[in-house]
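Every protein chain of the complex appears in place save one, which is left out.
Up next is chain A:
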Amino acid sequence: MFLSINNLHKSFTNNGKTELVLSDIQLDVNEGEFVSILGPSGCGKSTLLSIVAGLTNATDGSIELSGKTIKGPGKERGMVFQQAALFPWLSVEENVMFPLLPEMSKKEAQQKAHQYLQMVQLSAYTKHSPHEISGGMQQRVAIARALAMDPALLLMDEPFGALDEQTRSRLHEIVEKIFLETKKTILFVTHSIAESLKLSDRIVVMGTQPGTILDVIELDFPRPRSQSKEELLYYEEKIQALLKSEIDKVTEKEQKNAASR
């Protein structure tokens, strides 16, 4: 198996109280697969991604990538965050060169950076500063930067959550194109059902308190997905039903908390 997450548990201790955030997460991902992790806020989906990235430690359980146990961050896993996290003191091109420079000559790195900037259609903005371009463009630079390392696994943590609808749908097209061209394995965290239906081969639906996997939905439809709108409607309703009980659970707990106060 390409990526396997085994019996993963994660709990945080806050003011002496231990809270279980992720409980017994079990997930296998094939090479070249686009998997979305979908769930309401607070279900631990971003924590899960952060553990895969090696930025957070699991309390229990393990993650293996191509047979190797993950300990800490590594270049074979590229990460795109909700905010672009570009370095303001570097130009767009220098930002994309950033992960390459330790190993490569400046000229090689620049060539490679241009290649990936072209892939996200930003060739005309190589010399700009990050703050001179729009949020959507910044996020594209962040994608190019993650891709430039040529990672085996691309991790995306609600990468388009902060963008407007039009920009988001344009970025969906770019991501889908990149996915088809580069055949990267992508793990994509989102809270948008539409987004996950549009992009994924499989959707992992997560529940909350603690975070568990409720269901895994296979989507065997041709891309682009706009061709199979009616078939997808069935899945949309199915996921909505799954998540509704989760959201009810959250509301109920909040009301209970309010009553006990």
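Operating definition for what follows: contacts are C-beta pairs under 8 Å (C-beta built on N, C-alpha and C of every residue); 3 or more make two chains touch, one makes a residue touch a chain; residues count from 1.
Simple rule for what comes next: contacts and distances are computed from a predicted model.
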| message | As a check of understanding, state which of "Pyridine nucleotide-disulfide oxidoreductase", "Peptidoglycan D,D-transpeptidase FtsI", "ABC transporter permease" or "histidine kinase" is the UniProt name of the chain not shown. | response | "ABC transporter permease"
| request: Out of A:Val92, A:Leu117 or A:Met149, point to the residue that touches the absent chain in the complete complex. | output: A:Met149
| remark: Sole touch to the unshown chain from A:Gly78, A:Gly136 or A:Gly211: residue A:Gly78
| remark: Out of A:Thr59, A:Ser129 or A:Gln209, the sole contact with the unshown chain comes from A:Ser129
| query | Which residue from A:Gly16, A:Gly67 or A:Pro102 sits in contact with the chain not drawn here? | reply | A:Pro102
| message | Given that one chain is not shown, which residue among A:Gly16, A:Gly67 or A:Pro88 touches it? | response | A:Pro88
| said: Counting contacts across the full complex, list the positions on chain A that touch the omitted chain. | reply: 53-55, 73-75, 77-79, 81, 83, 85, 87-89, 98-99, 102, 129-131, 145-146, 149
